[in-house]
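Note that one protein chain of the assembly has been removed; the remaining protein chains are unaltered in position.
The chains carry the letters A, B, C, D and E, assigned in the order they are written, with residues numbered from 1 in each.
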Amino acid sequence: MSDQPIIVSASPHVHSDRTSKKLMYDVVIALVPAFLVSLYVFGFNALIVTTAAVISCLLFEYLIQKYLMKTEVTIGDGSALITGILLAFNLPAGIPVWMVVVGSLVAIGVAKLSFGGIGYNIFNPALVGRVFLLVSFPVQMTLWPTAVENNTSIVDAVTGATTLGLIKEGVQFGETISSLSASIPSAQEMFLGITSGSLGEMSALALILGGVFLIARKVISWHIPVTVLASIAVMTGVFWWIDPEHYANPLIHVLSGGAILGAFYMATDLVTSPVTKKGMVIFALGIGVITVVIRLFGSYPEGISFAILIMNAFVPLINSYFKPRRFGSRIKAKIM
Amino acid sequence: MKKKESTLINMVVVLFVTTLVAGLTLGYVNDLTLEPKARARLAKKANALKTVLPAFDNDPVPAVIRVKSGSSRDSIEIYPAFRGNGFAGAAVTGASEKGYSGLVKLMVGFLPDGTINNIEVLEQKETPGLGTKMKGEKFLRQFRGKDPSSFNLKVEKDGGGVDALAGATISTRAFSEATQQAYDIFITHRDSINEQDN
Amino acid sequence: MTDSILYSVILLALLGTVAALVLYVVSKKFYVYEDPLIATVEEMLPGANCAGCGSPGCRSFAEKLVGSDDISDLFCPVGGNQVMNLVAGALGKVVKEQDPTVAVIRCQGSCEVRPKTTEYQGPRSCAISALIYSGETDCQFGCLGDGDCVEVCKFDAMYMDETTGLPVVITDKCTSCGMCVEACPRNIIEMRPKHKRDLKIFVGCLNEEKGGIAKKACSVACIGCSKCFDICPKDAITMNNNLAYIDPEFCTLCRKCVDVCPTDSIIETNFPPRKNRNTDPGITIKVEPVKPQNDA
Amino acid sequence: MEYLIILIGAVFVNNIVLSQFLGICPFLGVSNKVSTSVGMSGAVLFVMTIATTVTYLLHQYVLVPMGLDYLRTITFILVIAALVQMVEIMLKKVSPPLYQALGVFLPLITTNCAVLGVAILALGLEDGNLLKAVFFAISSSAGFALALIVFASIREFLELADIPEGMKGVPINLLVAGLLSLAFLGFAGLV
Amino acid sequence: MAETLDQKQNFLKGIIKENPVFVMLLGMCPTLGVTSSAFNGLGMGVATLFVLLMSNIVVSLIKSQVPSKVRIPAFIVIIASFVTVVEMVLEAYIPFLYEQLGIFIPLIVVNCLILGRAEAFASKNNLTSSVVDALGMGMGFVIALTALGATREILGNGSIFEFRFVSEDANTFILFILPPGAFIALAYLAIAFNRLTRKLA
Partner (left out) sequence: MLRTFPKGGIHPPENKLTSSKPIKRLPPPNVVYVPISQHIGIPAEIVVDRKDKVEVGQVIAKSGGFVSSNIHAPVAGTVTKLDMIIDTRGYKQQCIVIRTDQKNESNFQDADLPLIAEISLEPEEILRRISDFGIVGLGGATFPSHVKLNIKKDRKLDCLIINGVECEPYLTADHRLMLEKGEEIMVGIRILMHALHVERAIIGIENNKRDAIENFKKLAAGDPGIQIAALKVKYPQGGEKQLVRALLKREVPKNGLPLDVGVVVHNVGTIFAIYQAVQHNRPLMERVVTVTGKKLGDPSNFWVKIGTPISELIEAVGGIPEDTRKIVSGGPMMGKALKSMDVPVTKGTSGILVISEDEASRGTPKNCIRCGECVDVCPMGLEPHLLMNLSEKGMYEKAAQEDIMTCIECGSCSYVCPSHRPLLDYIRFGKTIAKQLESNKG
């Protein structure tokens, strides 16, 4: 018998070895390949932006919890770390560091801790931070350094437009997709990640690799990413089929912009997505549709951030209408 | 407080009296402010004219010429200005629907040779902090003294000479288009205005 | 010019009249009666919606007050006699005066006198831990110390004493709404008459165990020795299941029982200190008026 | 197409609550339960549609011909106030449960900027006609309903959350509204 | 003596304890809608203060004559009249403010603050109290709107009362002049206000 008093508690007395901390660090691991690609593409800049975001997210979480809220500090649980990384992944490489810090403050202070911390936030913190910056500083947020192979210096960041930006501008000016095709990177380039855009949305390959890892580790289920990407593909496919000169083909839509990053890592945020599989599918469908609507008809070239935030707002509603079927709720029991 | 019982009579009477008094007051105030209101509306135009036109000594407002232009809903107004007996220039309204939030309406003052003297934004609904910067000195400065026949009224991005507002290319395009429209009208009507007075 | 004034007068007056007429007709046609007294009474009640009166809220209590002929059994503990008299006045009914009462904690099982024998892991809530077992100590009657009572008090009249692990009632703030009595799964809390200067004498223990066992679990337990019962001149004390209880209706606060209790189980509050007996200060619960700031 | 644009505009892009700031009071006040917010949305839909119809006609056929458009505010609000009160009295009789649920809030509709605001905005529609005005009113109330119901469901969820002490109540509700409005910015430029 | 003390309380409560914006959440639409700059906030505040004051006076004068069934319509007509007066005066004499405030001027009519005070206070109290109440509440409103307008203008535009303190192309938080910024700024101002008043109390 141990000298300490015996423990009494209600059942169950054993627990699986999965912890929320492990889930979070799995996500961090999954993001490593994409980070390496961004390092390769953007060099030092990628490192600066990511470090700034991660450090400021952790720091704000620590400071606010310790001195403002006076609650337990939870920076060890990995969620602020993910928020930092994903925020950075959603920013262009050349953005001034102070803006990254502001974005982190909004993400952690406004979107997460104001609601009581991990688990209670309605909206995806990293995306709130990102959209806040996008709306506040549209210029810096759409200044895309182009990929220069092995570019490791900060200075010669050349700005170029993203694929979606090119298409949007071009179509607005009456050009056709085929006339634009010269300036659009090829599907292969997009897949491997030699194009311009936010830090983390470079390589579809690296992102999918991490995503598959997460699915294999059962951190996320396939429902959200697959539905989001499928609905984007189907919807853009329909428009493309109707008028291929005005609407880009679905492959471009799926591979470009933040579609994959959003579908695998941001729409799947456990806290801000529905709990049931049925709910997840509805949620993801909404994201896909809104993304396409914004991309094709709205004023922003890219819409997945907004789409995720909008659907985040619907999560409580989805959760209360798409409940699991209760056992034994069949009206009439069948006896032979 | 003692509540007053509601009866048909007192309900009708009270509402009748209240509205009666309200009607009287409002009618009266309206009468009082009718003129100042009109004056305020005119003043706005007059002020705008003063800003965009070079020095003049006629009253351009009554001399206004309204022309229909295919591309815009409202008719375009041309305010000719004279100094001494010479043609000093004209202020022309221009509009574009292609602003970020729709209509952008300007008043462009031209010198007789077609050079832009100054521009004033009459109406716009652009996003504060973005599109609204078109009213800023820094932006407007680039148009002054430019002759649209040589200065391409297009955003740099589209191959023109206009330096776009940061983050507000759309607004800039609309602005440029409105200016271009005013210029086109001015050019087509310049001679008739000149003649009209001479 | 004057036309405009005339028109506006005519138009508005017309609209006004029409509106009045329509409203009149509609209100006659769709008339629903509601006793205006209900609103009056509701306004008199404190609006704490604490349910101390037995009705789910002040509004429904008002309905009940207006609806019943005899309101002498109905009482709002928060508003007290003052409010009840006001209500009675408005309704033209009589009320019964009630002695003001206050909550007392009938257990002194601090960590010091009652050692912990097990460690509980689970939500810190008396109701929940009571559901799965008898508590971290060997006394299965005493306070569980998880503060459900403090939690439910709407008037900040209770706090948990960190050192003893027991709740404390701030007598001045207690409105005797009874929420805590209801919340306590062990029925530790009792409403007792407040008396003058808040003098109270009561047995601070609920342990029904036989003397030895009780004493082993907790050194200030009532061991059912009946000494207080024997000495009480007013027969205010009853013995039941090895436990003494002082009936406030008969107790005259003579303090004789306090002296004879071998385990210091009987609590007296707010009496002047006495010279002839040196009480252990750790045992008598002092009512502290201030609430510490750091309770979360 | 025109109607589709009005609908999308009023519901998503220029949502009366989230971007026009009309009807904020009931939005913040009647949104603690999804069920009540549905009731409130219904009431607003009803009042807004009727009010816009009446005021549009009043404006078009009385005020403008008589040159009395400066009486717009006062006549509109009088019509709305009388209308709401009428609905209130009728509801009390016809559907007491609904009245119970909305009771306190019906008078709020009178002082709901959304109703008057939409009535006034409806006058300014491009190539306006009665049908368009009414459709605009319906779309606007749909936008109101959308915002209100989503907001209410979020608030129901937050009831179960441990909101920090200082944020509880007003601030957190405003913050949610703000973030909701931020998300809806994504629809910018759709119409 | 007691009377004046009472009136002071009455006045102060509108600014602090029952601040219409931060505490009572009244009149939120203009609060959020027009406060993209400090000047607009101030203008709207003053316009509202005027209407509130006038309608409180009239309502408290005629309160005993109004039957309950037409109370609201009658009050509204009174309020609407003053609003229309304000509207006409602004258009005539301060046209640029008139344009800035736009649809929110007629909407003063439906500002819950005004009807609420008319209903809850002026219709139950005497003239002096009603005037003091209107002034207190109105000032509370003015202060709140100006503060919110100033905050949004500073953050969003880098200026206050049109006075710029950063260069024209400095990066300001445009979000704060946009609708979401109004909600967010007010949320945190309300916290600040609560903390401040709690400290004062």
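Assume a residue touches a chain if its C-beta (ideal position, glycine included) is under 8 Å from a C-beta of that chain, and two chains touch if they have at least 3 such contacts.
Computed from a predicted structure; not experimentally measured.
Every shown chain touched by the omitted chain in the complete complex is listed here: A, C, D. The residue touching the chain not shown here, chosen from C:135, C:165, C:204 or C:224, is C:135. Which of C:36, C:67 or C:123 touches the hidden chain is settled by the complete complex: it is C:123. One chain of the complex is left out; on chain D, the residues touching it are 159-160, 162. Residue positions on chain C in contact with the hidden chain: 117-118, 121-123, 125, 127-128, 131-135, 140, 209, in rising order.
On the side of chain A, touch with the chain left out of the figure occurs at residues 1-2, 4, 6-16, 18-20, 22-23, 74, 77, 79, 116-120, 270-271, 273-276, 323-330, 333-336.
We take it that only the chains that are shown with their structure count from here on.
Most remote from chain A, judged by the distance between CA-atom centroids, is C.
Chains D-E form the pair joined by the most contacting C-beta pairs.
For the pair chain A and chain C, the distance between C-alpha centroids works out to 52 Å. Remark: chain A and chain D have CA centroids separated by 33 Å (rounded to whole angstrom). Separating the centre of chain D from that of chain E, both taken as means of CA atoms, is a distance of 21 Å. The residues of chain C that reach two or more other chains are 4, 7-8, 11-12, 15-16, 19-20, 23-24, 27, listed in rising order. Under the contact definition stated at the top, the residues of chain A that touch 2 or more other chains are 110, 132, 135, 137-139, 299. Put simply, chain B touches chain A in their complex at residues 100, 130, 158, 166-167, 170. Contacts from chain D toward chain B in the complex involve residues 70-71, 74, 78, 189. Touching chain D in their complex are the following residues of chain B: 19, 22-23, 26, 30, 100.
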